[in-house]
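Beneath this line is the structure, given in structure tokens, with notes to follow.
One protein chain is absent from this view; the other protein chains keep their places.
Note that the chains are named A, B and C in the order they appear, and that numbering of residues resets to 1 at the start of each chain.
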Amino acid sequence: MAAQDLRDALVVLALPFAAFLLLGVVRPLRRRGRLAGIVSIVAVAAALVVAVRLELFGAGSDAVGLWPWLPGDGGPMASVGAVVDVLSRKMLVLVTLVSLLVQIYSLGYLHEESAPGLGRYFAYHALFAFSMLGLVLSPSFLQMFIFWELVGLCSYLLIGYYYDRPSAARAAVKAFWITRLGDLGFVAGIVMLWAATGTFDFAPLFAMAKEGTIPFEGFGLVMFLIYLGAVGKSAQFPLHVWLPDAMEGPTPVSALIHAATMVTAGVFMVTRAYPLFVAAPDVLWLIGTVGAFTALLAATMACVENDIKRVLAYSTVSQLSFMMAAIGSGVPRAGFLHLLTHGLFKALLFLGAGAVIHAVGTNDIFRMGRLFRALPGTGTVFLVGTLALAGIPPLPGFFSKEAILTGVWESGRTGVFAVLALTAFLTAFYMFRVMFVAFFGRAHAPYEHAHDAPPSMAVPLWVLAGLTVLAGLRLAMGGGEEHAPPWLLALSLALAVAGFVLAWAAYQAGVVSASALASTFPLSLVDSLARRRYFLDALYAGLYRGVMLGFSRLIGWIDRYLVDGLLNFLSACTLRGGDLLRGIQSGRAQDYLYGVAFGLLALVVWAQLWLRRP
Amino acid sequence: MTDFLVRIHALSVITWSPFVGALLIMFTARRHPLAVRLIATVSVSVSTVLSILAYAAYNRDAAGFQFYEKAPLVEQLGIGYELGVDGISLLMVLLTSIIIFAGVFASWTVATRSQEFYALLLALVTGVYGVFVSLDLFVFFLFYELAVLPMYLLIGIWGSSGDVRPRGIFAWAYRETGVGSKEYAAMKLTLYLLFGSAFILVGIFALYVSAGATSFSFLDLEAASFDPRLQRWVFLAFYVGFGILAGIWPLHTWSPDGHASAPTAVSMLHAGVLMKLGAYGVVRMGMGLLPDAAASLVWLVGGIACINVVYGALSAMAQVDLKYVIAYSSVSHMGLVMLGAATLTEAGLNGSVFQMFAHGVMTGLFFALVGLVYEKAHSRAIFSMGGFGRAMPGIATAFTIGGLSSLGLPATSGFVAELLTFMGAWASAHPWWLVPAVAGTFLTAVYVLRVAKQIFWGPPSPHFSHLEDAKGPEWVAIVVLVAVIVVFGLLPSLALAPVDTATVPLLARILGP
Amino acid sequence: MTLAVAAFWAVAAVLLASSLAVILTPNLFHSVLFLALALAATACVFLMLESPLLFGVQLLLYGLGAVVFAVFAIMLTERLVGQRITQASRWIVNGLIVGAGVAAAVLGFLAGRPAPPAAAPPADAVAGVARALTGPFALPFELLAVLLVAALLGAVYFARAEE
Partner (left out) sequence: MGGVGEERRSLPPTSNDPVGLNAYLILAALVFSVGLAGVLTRRNAIGILLGIELMLNAVNINLAAFSRFGGDLTGVVFALFTIAITVAEMGVGLALVIAIFRARRTVEADRLDLLKG
């Protein structure tokens, strides 16, 4: 049975890959646009079916398959393969599900695109699905890194989908560079781990952690470097700056890659390698602290952002940090639960936002208003997503967030708990702020042409909304939080409601003036910092332009004008010297004969003086 | 299969087939440009097919030098025509075949004196093959010179001149020497490489004499044991001599000028294969013949390689001429090659050899693409370009794949090479080498993507019109190279299995039992 | 004995004097005539060295052939210009000093060494030379013939009128 599971998992992996190969190699097919989309959608749908079958009817036991990849003298140096267990089964379903819905949605969302562009888009999507599935199936750090980079590549390509927009090009490159910075820590970390243990595979590493071979000396550094990979990919402070810019990509891409799946790879990796992180408590402490800090930081930025996609992006950063904080506090299960639920409702929110943008043609929430009347369907599903994210029961966000708060409280990290609680409040606030401003507030522009999304976009939205509600109900009935103290449940609810009330008061009822609120100390300080994104973007731009490019120009100058200059100096001296000596060559044969004669003379004299000696 | 290859003297055929092609081109194809190209294609195809067959037939269990051939040339001096390949040289032969196969197609559009161009190119290739397959140091050196000298004519006649402004304290020297012109580049490259080969020749003779002056055979010299002091000096001579060709800092400055000025196929071959020839020389002759010296001098090799990696990448970032960017990236990657070799670990040495291969293919692809862009846009100035992706999507895609391989993205061969080098670096006696290696890949990501973004992305540049994608034979070159990058990136053991059979015994000799 | 010695010195004096005249006379034509005299004197020296063959060859081939060549050359060049057949010397003192230096150095080389005892003159010299030319030196001899032909062709080629 385990073999059957493994085969199913490989089929799930192979289907999108086959679609990618087909689209990548067969150029006429790719240039047909919608047909390419259908190829990719069919492949992912088939993959979803197999993944669901695996989740519901699989053997349930763990299965690992390994094949040698890098040969070595005594057995392979590294292997690739697949691991089927609780984590990967659930992720397979999530990834294929969201992928499928997003791809269907894209057919409607991008219907105005040129056929070759659309074909390219779906080829990237197929590659992404393959890479993400490969990532979740990874039985080793190395394979995880391989697919980790591939999903990064897809993210880069899809952010830059509108490649002739300078802002999109810039955002794509920025995303790649910044995640790459973390990834290099990741690869250095796994190389160090390999040097110390001789393997990349999780199973032997976990065994070593169990028997106590791990931690070895310097293990903390190794795990810290590996964690850096997650910092980049899951947008933790200070490498979170790429994610808001990544919203330059098409909205479905943001839903799939920058909300539901790829950005969770960091969380997934830390969850997967949790047995190793446990052996490095310092790193775990750091993960929790950075997670809580980033959660709050991103939430404050979300509160002041006017671009609907950017609000969602900051919210993603914040929610990812929630998961990280949970893992750092020793409750990876809660973090993983939040990962799954967040994947559902954040995809819903992004796709809903896409529908809104599609309808009104702007991203700025203050140029929207009363959209609920114009777009009732979209408004409803967006409301479902908002309620889920804000943590209103019985939607899943409430349960997973509550599980995290419980876990963090029980781990005794009160500081982290307080920060996360505050963030939960802010989350409710900024989500309802969007809701009120965009959907219920005053209309700023007439929307004669605004209408609900076409079916290809609406169906995925309703499916996601339905699944969100279902997941919430299942969690409510499952009652997984058996040891959650009642006061905590109440606190969670109270925080969400408080956020709702404040948003209502500030943006709907006008009881409190938002601007007045923002200008009172110390909120004014936070407000102005958050609006300037805590100067982090400026800092990175300065480091890039000033330090890195400046230094490279210096090196380039040195190379060209000093290292090479010295050489040219020598050759110029040679040329000049040749010029000087040229005068000797008079061109007259007799002058040369004088040389011969003197040579003869010298030879004879030398012979006399030296050969004569006894 | 193996018997068949041995019977037809496969290595000799691989080596001399391009030379025969060159002769045929010179004597039969006058004023028939198509015939020139067909002869060239056929002669390199013979080599390519045979090297793929040899690669497949190589006995991975037996290891050692296979497809061995020997014929005495000058018996009194112990000079013989002795050929054989092990895992390392086999991969290099395959690389040479791939690059020249693509190179013939990439230079399909050479218009001036194409007869002489192809003849020289093919003669050069014979030299390269000869270096990789010959086991007699004297013959090795002859082939080495054959591989270096035609370069002068190829760059001097078919090259293109760049634009270097004389600045800095040596500005007058720049005006004096004509920096930037193709003649300058050709002369610089040739002088540098001949300067290096003088060291190599001295080293070869030193070994020959101190081993009893009876044989130039690599196998005999390998069996001899040399005095450690002599080993150190000869190792340094080999390191400098071959290192110049491999672009070691600070003797690398011939490479940007030379590669930037050279015509497409020559840049491909030079950066793709000839620079590897330098690294191959250090590994094969330096480390293979002088194990004690190798063990005691790797700190130098590795240290300089670290400078190469970071310095080359930073220099590449500062360039505004597209060809110079690629040329400096070669300097950086050759640093990784040398670094991998200097780690003296199985992973590192495998990584080094694999990097030679991966970088060869990748930089070949780069130069082919840059040549195409130059041919269509008549410019190499990066910051005047923009938005080419719309007009030339194929070139843009291939450039991106090459760039991704260059920055070590998984699923490309560059990743495997870099990963193995990292593994070797951290496992070596100098773990800190990991830091510049990793930093180098990050810097590579910065400059490669920056250049790709500038050229292919963004709004179309107003300076260019009538751009078009690659066409016809040019696609052959691009597709072959891209396919090799991806296939070897996905299945590295294709290359690593034979390489491993050569590196493990080599390491055993250096590190002792 | 003494007669032979006196004859030698006399011939030597003529040889030296005519040589000096060759290089010093302003008239090129006279130079050639003095060269002929010098060559004839050399022929006499060969006779004293008991080599009548060389004597004959020198007189017939060299003394006459070379001189005729030179006279032709002078005629062809000088006549065409219509100038006087004179020639100047450049840096004559320098040349003489260097020449004297070489002479002194060579003579100095000879000075300290007694002459080795002389062997008997080879008897039947002409037959010996003939044997040598057809025996061990046959190949160089043939090559020499080729060389002469080549030189002849070369001379004709160089000296021919342009179209």
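Annotations for the structure displayed:
Here is the rule we go by: a contact is a pair of C-beta atoms (placed from the backbone, for glycine too) under 8 Å apart; a residue touches a chain by one contact, two chains touch by 3 or more.
Note that this is a predicted model, so its numbers are computed, not measured.
Of the chains displayed, those contacted by the omitted chain across the entire assembly are A, C.
Although one chain is not shown, part of chain A still touches it, namely residues 582-590, 593-594, 597. With the whole complex as reference, residues 1-2, 4-5, 8, 12, 15-16, 19-20, 22-23, 28, 31-32, 35, 38-39, 42, 45-46, 48-51, 53-54, 57-58, 61-62, 65-66, 69-70, 72-74, 76-77, 80-81, 87-92, 94-96, 98-100, 102-103, 106-107, 110, 113, 115-123, 125, 128-129, 131-133, 135-137, 140, 144, 147-148, 151-152, 154-159, 161-162 of chain C touch the missing chain.
Going forward, only the chains that are shown with their structure count from here on.
Among the other chains, C has the CA centre that is most remote from the centre of chain A. Taking each chain's centre as the average of its CA atoms, chain A and chain C sit 98 Å apart. A straight line joining the Cα centres of chain A and chain B is 36 Å long.
Remark: chain B and chain C have CA centroids separated by 63 Å (rounded to whole angstrom). Not a single residue position of chain A touches two or more of the other chains. Within the complex formed with chain A, the residues of chain B that make contact are 164, 167-170, 172-174, 176-177, 179, 188, 250, 253, 257, 311, 314-315, 317-319, 346-347, 387, 389-390, 393, 404, 407, 409-411, 415-416, 419-420, 422-423, 426-427, 434, 438-439, 441-443, 445-447, 449-450, 453, 456-460, 492-493, 496-497, 500, 504.
Within the complex formed with chain B, the chain A residues making contact are 68-73, 77, 116, 142, 145-147, 149-150, 153, 160, 163-166, 169-170, 172-173, 176-177, 180-181, 184, 187-188, 191-192, 194-195, 548-549, 551-553, 555-557, 559-569, 571-573, 575-576.
Those residues of chain A that touch chain C in the shared complex are 590, 594, 597-598, 600-601, 604-605, 607-608, 612.
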